[in-house]
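Removed from the display is one protein chain of the complex; every other protein chain stays in position.
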Amino acid sequence: MNFEFSDEQKQMAAEARRFLAAKCPTTAVRAVLEGPEPYDKALWKGLADMGFLGIVIPEQYGGLGLGYLELCVIAEEMGRALAPVPFSSSVMLATEFLLAAGSDDQKARWLPRLASGEAIGTFAFAEKAGAVTPRTIQLAAANGRLTGSKTAVPDGQIADFAIVAARTGTQVSLHLVDLTAPGVTRTPLDTIDPSRGHARIDFADVEAQPLGGPEDGWRILTQVFDRAAILTAFEQIGGADRALEMARDYALERMAFGRPIGSFQAIKHMLADMYVSATLARSNGYYGAWALSTGAAELPEAAATARVSATQAFQHCAKNNIQVHGGMGFTWAFDCHLFYRRSNLLALNLGSLSQWEDTLIARLRARNAAA
Amino acid sequence: MNFEFSDEQKQMAAEARRFLAAKCPTTAVRAVLEGPEPYDKALWKGLADMGFLGIVIPEQYGGLGLGYLELCVIAEEMGRALAPVPFSSSVMLATEFLLAAGSDDQKARWLPRLASGEAIGTFAFAEKAGAVTPRTIQLAAANGRLTGSKTAVPDGQIADFAIVAARTGTQVSLHLVDLTAPGVTRTPLDTIDPSRGHARIDFADVEAQPLGGPEDGWRILTQVFDRAAILTAFEQIGGADRALEMARDYALERMAFGRPIGSFQAIKHMLADMYVSATLARSNGYYGAWALSTGAAELPEAAATARVSATQAFQHCAKNNIQVHGGMGFTWAFDCHLFYRRSNLLALNLGSLSQWEDTLIARLRARNAAA
Amino acid sequence: MNFDDTPQEAAFRAEVRGWIDANAPTHLLDALRTSGFGGLNLGDVDPITLSKDWQKKKAAAGWACLHWPKDYGGRGATPIERVIWGQEEGPYGALGGVFIIGHGMCGPTMMAYASEEQKRRYLPPLAAGEEIWCQLFSEPAGGSDLAGLRTRAEPAADGSGDWIINGQKIWTSGAHYSDYGILITRTDPTVPKHKGMTMFFLDMHSPGIEIRPIKQANGQSGFNEVYFTDVRIPDAQRLGAVGDGWKVSLTTLMNERLSIGSGMSTGFPELFDLCMRIETQNGLAVDDPAVRSKLATWAVRTTGLKYTGFRALSALSRGEIPGPENSIGKLVAGPTMQEIAMFAEDLQAQAGVISDPDIAAANGRFQAMLMRSPATRVEGGTDEILRNIIAERVLGLPADIRVDKDVPFNQIPTSGRA
Partner (left out) sequence: MNFDDTPQEAAFRAEVRGWIDANAPTHLLDALRTSGFGGLNLGDVDPITLSKDWQKKKAAAGWACLHWPKDYGGRGATPIERVIWGQEEGPYGALGGVFIIGHGMCGPTMMAYASEEQKRRYLPPLAAGEEIWCQLFSEPAGGSDLAGLRTRAEPAADGSGDWIINGQKIWTSGAHYSDYGILITRTDPTVPKHKGMTMFFLDMHSPGIEIRPIKQANGQSGFNEVYFTDVRIPDAQRLGAVGDGWKVSLTTLMNERLSIGSGMSTGFPELFDLCMRIETQNGLAVDDPAVRSKLATWAVRTTGLKYTGFRALSALSRGEIPGPENSIGKLVAGPTMQEIAMFAEDLQAQAGVISDPDIAAANGRFQAMLMRSPATRVEGGTDEILRNIIAERVLGLPADIRVDKDVPFNQIPTSGRA
């Protein structure tokens, strides 16, 4: 039984934490949140130089050719730091789509540039408010060209290319689109977490390459979302831990009625419950990491489990971190809202908590029926 | 605006409380819980003498001919006292079925005996574990005779007659059955709250009178359940208040670490949350009482609202009353488990909390769509 | 048990309705109705001006501060009449927002502690909205622990009897547009915290006052920090005896409770409306059993609060003091609003991140609710303080153990790391 990351992996995480502590303090997050820049270019470059953008990309494509356990520990550190860079779009989604279904040409063209950070990729999915299902995907693909709109595309205004979910007849198909191509219009959107940009993208008869077969879209999408869900879970776990630590530290420092507020049971027990959520999420995340790294048959359940648990934990910890901080907690000056914003943003990427809850039980049921 | 019971109604409640305090201490509840008697006959007789069994029964049928507000305040007192008598079966269900759909003969035969307590009536509904729907009612009615089984019939072993939900072809029909008739077999059941008896009843070609038309069964049943839900809500409100008071008193008396445990925020806030539930349930109950007493168009929503709120409150207060009592709370000697048992029993009568939650929103949606 | 007015109440309501129909700024109605979280959106016109106009009109006709004595600009109305006015004023009531603290807290405190001459000078213009008042209580070091305040008031060296104020207040609503304020200070740090405080009222235009808006997590600025540097207050503007500041402040805070039956919003009607229009993976949200089971709990909390308010109104209508039930309002509404906002986001899924009111579902109302609701759970008493209040004042449980009770204020530890 060795249900723990290796010393090498822990060392890699420590290295990433040191790097992010230096290059990505919350002032850097605020710079993107409040400023004109859609992301932190210097940080992105630095992450590329560290090799963190190509961890699982094979060496032949300029990556480190390492495994998913390494990517999980880095994702956790990105979450702790609230890194204002397109990591989740480019590394967790675009890269995974290419590895899962990209042609040799597509891989050869984009993977090296993703690993080096020269190119940013994303995934264009939702078209309106509400759960995204095969039925709600209406953007039309015909003769290698796309027409329609996508909304709330993460990093949509800065991505060089996007994997786009489209409708081919009755099927959902995936397409790789160069976002500099004619017919593409991008409109940045105000969101609940401006430290991660989102955009609306309109496609007017835009040239697109197929990614996988015309019937494979939803299957590939589901596979990639499962993998991204586990990676995102680690991002959420990192955020949850940091929010818990902030709350704990403030409870020790802040005095009321002549005592640290952390000596009141109301605060102590709130923090204890946050610790419980964060611990359960971490343990479920490890299960997901194991499944992802070994390609275990349990991957689908493990992904939904990690996703549900980590989403609950980060939202719980970020929300109560504000409550522990009292009035200061909802000032712009304090960092609490940065974590609250991110926790609610990550809860919506890759589909909502409700959808993942439903998916988890559907998958447990399927396995149970099979057994 | 007079959203309150009248002084007369409050006086009636106070009278009932005095009577029950004298005639129905928890030792009386335990006598039924632990003993051979299926209910407290003396208490039942006393309640009849007070007129409490015939509050809404017209005077021509030997009742008091009063309104539902009077019945609500009495129901609350019955709940506070955990009265081990067939009040809910006989008064909230059997009486209501007769008033709603009974023929003149049926009313003339049974209402006076219900009012006087000579007769006990009940409703036979469920046939197996799970939600009861028109589909799950399989007990067959044909040519005025019933064949099949009902389970978990409240007070089934002591009732003189039962209203039975049966299947007539594709429809659910209601029937009035004299339980002393040949072909009726009753089997008492062990339940989570033996202070209220339940039985399985088998019907082997038993003679039965129709109650309402053969197609009206489910409609009548729904109407009567709505009315019973509001009355039961008051029973639950009474129980919730009493459980809260027990917990509060123990928290003031019990010492730990040199202080009353009620001085610890963990206990204070647990009790405050119980108070909140109980208060919301009471206010929602008042809304239901108003709708019931005025026959308002909002009765269906008001009933589901009162039922959901009161079920949540009684279960919440009874459960945390045990927690506040610590080790003593789960001894047989302390009364906490009496309220815990009753709160879980009442949560299952008339259909589960989940069903009522679904019903509430379905009704709000229907009104909303109509509007 | 009924929802009807008594004959007198009905007559009063008719009179009110008549006057409002004839005089209300109907052209603002839509804007007022759609004004969501934090402040009014009334186009180019300054909301303060519009608020003052409406208040002046009400005062002229005798509809300002209904529960105040006529001599001080009120109407001498009963509490229930005041509630009926509020119900009839409806959306126009939002125009009274800038006066709430002055009318609800400062006015009553002046009535209890100011001289007759001062009352006749200050209360009528306060009632008429000509002068706006604010309340300077909270401090960085004293949030839930209000009595932890440190702003000093010291006798002027010149022997004039004036007081010199130095220190900082925080969370002061409307400081930047207020003409006067009531201020609680520490006049003796050598005695236990509750004993060394003194209350004053002062001109907010006095030299030495600096006001800085506080930017909230949602980007809005409803509150201010107020800095005092050698601000001079005449002793005649002291409210209550020196050292009695805590007692005076309780009068003020108690009046906070009098706004009954207003019925705090939980956001449920808005959520239900969204569920009638948005789809989950199981179809229309309102028909999805998973959605229904969540909606049901929020529905009964919302109606529970509403009817709890009605019960309090009934007590008022009978001339009784309402019970403690109302203390649950914010404790239920605050967290419920946050849960509802998060679930409404969940329903919108990926597109729920969009906060632009022109693009987001329900005009971005839920995104705004998400970012505003954490403040609701803290301002005017955190959830934890409210549970303590219910436990102690309603259920009669013991107060928390007070380590700072009998300690001289200047010897109470000020850092947890110390």
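Note that the chains take the letters A, B and C in the order they are written out, and that residue 1 is the start of every chain.
We adopt the following convention: a residue touches a chain if its C-beta (ideal position, glycine included) is under 8 Å from a C-beta of that chain, and two chains touch if they have at least 3 such contacts.
All of these numbers come straight from a predicted model, not from anything done at the bench.
Touching the missing chain, out of A:V56, A:L69 or A:L114, is residue A:L69. Screening B:R227, B:H337 or B:R365 against the full complex identifies B:H337 as the residue touching the chain left out. Within the complete assembly, residues 282, 288-294, 398, 401, 403, 416 of subunit C touch the chain that is not shown. The set of subunit A residues touching the chain not shown comprises 1-6, 69, 248, 251-252, 259-260, 262-263, 265, 267-269, 271-273, 275-276, 279-281, 283-284, 286-287, 289-290, 293-294, 305, 308-309, 312, 354, 356-358, 360-362, 364-365, 368-369. Listed by residue number, the positions of subunit B touching the unshown chain are 125-126, 128-133, 136, 151-152, 189-193, 198, 200, 251-260, 262, 264, 266-267, 315, 319, 322-323, 326-327, 329-334, 336-337, 340-341, 344-345, 347-349, 351-355, 357-358.
Following the convention adopted for this analysis, only the chains that are shown with their structure count from here on.
Mean C-alpha positions place subunit A and subunit B at a centre distance of 51 Å. Residues of subunit B found to touch two or more other chains are 265, 269.
Residues of subunit C in contact with two or more other chains: 291, 384, 387-388, 400.
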